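With one protein chain removed, the remaining protein chains of the complex are shown where they sit.
Entry: subunit A
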Amino acid sequence: MTQTLSQWLTDPSPSSRAQARIGQAWLAWLRLRRNHLAMLGLAIIVLLCAMAAFAPLFATHDPFTQNLGQRLLPPGTPGHWLGTDDFGRDIWSRIVYGARITLYIIALVAVTAPVIGLAIGTVAGYFGGIVDTVLMRITDIFLAFPRLILALALVAVLGPGIVNAVLAIALTAWPPYARVARAETLTVRNSDYIAAVRLQGAGAGRIIWGHVMPMCLPSVIIRVTLDMAGVILIAAGLGFLGLGVQPPLPEWGLMISSGRKFLFEQWWVATMPGLAIFLVSLGFNLLGDGLRDVLDPRSASR
């Protein structure tokens, strides 16, 4: 190897498809790294992922073992630094294991809602006319419902549980993505490079998938990271109302819900998972803001 890795990454004349793509990603990463707040957000999210992956190492106790002799210990008690809940379970350990559930919900929503939204938005925007009208009115109907109420209705029909909660969130979260994708599609649909592939004989499917979607993807990704905070809150809200994750699983919203009963005397039972939700939401928001600066096609060099 005569050249270093960074030379390979920033080579102005890449020698393969992969090098070109990785090089572009590297430049985006360098731009993102200049934004300190975005890096803080990324650090929080990486920490959350690490916590979820290595939960047994981070946790000091079993999150399910009840110990009624040690119930409702205040924060700062040796061995239980964040205190214990009404069954004597260590709150820190429950938050650590709860990160797994939170991450699971986020991941499932992130791979479903934006995909549905992107497909509907680009198809509506590309074809226009009657297709656009029908798809966008359906989107409007979903948008007109308050999200939590619609999610509640769906969970009520499907029954409580983690998968049904995710399904309910995904079904209520896609309309904004469809709107964003459609708006983006309308700006690129009449551009010369789309006319050029059409003149080469490309069909609608190839144009939408290969040429329109890459242009919509950045705004959708930004929207996803900014929405993740909302998704965590809705999942927590469903848990709080007893319609999401079921006890004794250590879901953060559920933990707040169980702490509600003694909020005035033992404030830490509800506050600690609340702080966790706050931190993770903040992390996603900061990262989303930074990604907007990096990925937004309008700010990127042409």
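Operating definition for what follows: contacts are C-beta pairs under 8 Å (C-beta built on N, C-alpha and C of every residue); 3 or more make two chains touch, one makes a residue touch a chain; residues count from 1.
Simple rule for what comes next: contacts and distances are computed from a predicted model.
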- Note on the structure: Among "Malonate decarboxylase subunit alpha", "Glutathione import ATP-binding protein GsiA", "Glutamyl-tRNA(Gln) amidotransferase subunit A" or "FeoB-associated Cys-rich membrane protein", UniProt's protein name for the complex chain that is not shown is "Glutathione import ATP-binding protein GsiA"
- Which residue of A:Leu154, A:Met215 or A:Val294 touches the chain not shown here: A:Met215
- Message: Considering the complete complex, identify which of A:Val131, A:Ile149, A:Val163 or A:Ala196 is in touch with the unshown chain.
- Response: A:Ala196
- Query: Given the full complex, what residues of subunit A touch the hidden partner chain?
  - Reply: 12-17, 19-20, 24, 191-193, 195-203, 206, 210-211, 214-215, 297, 301-302
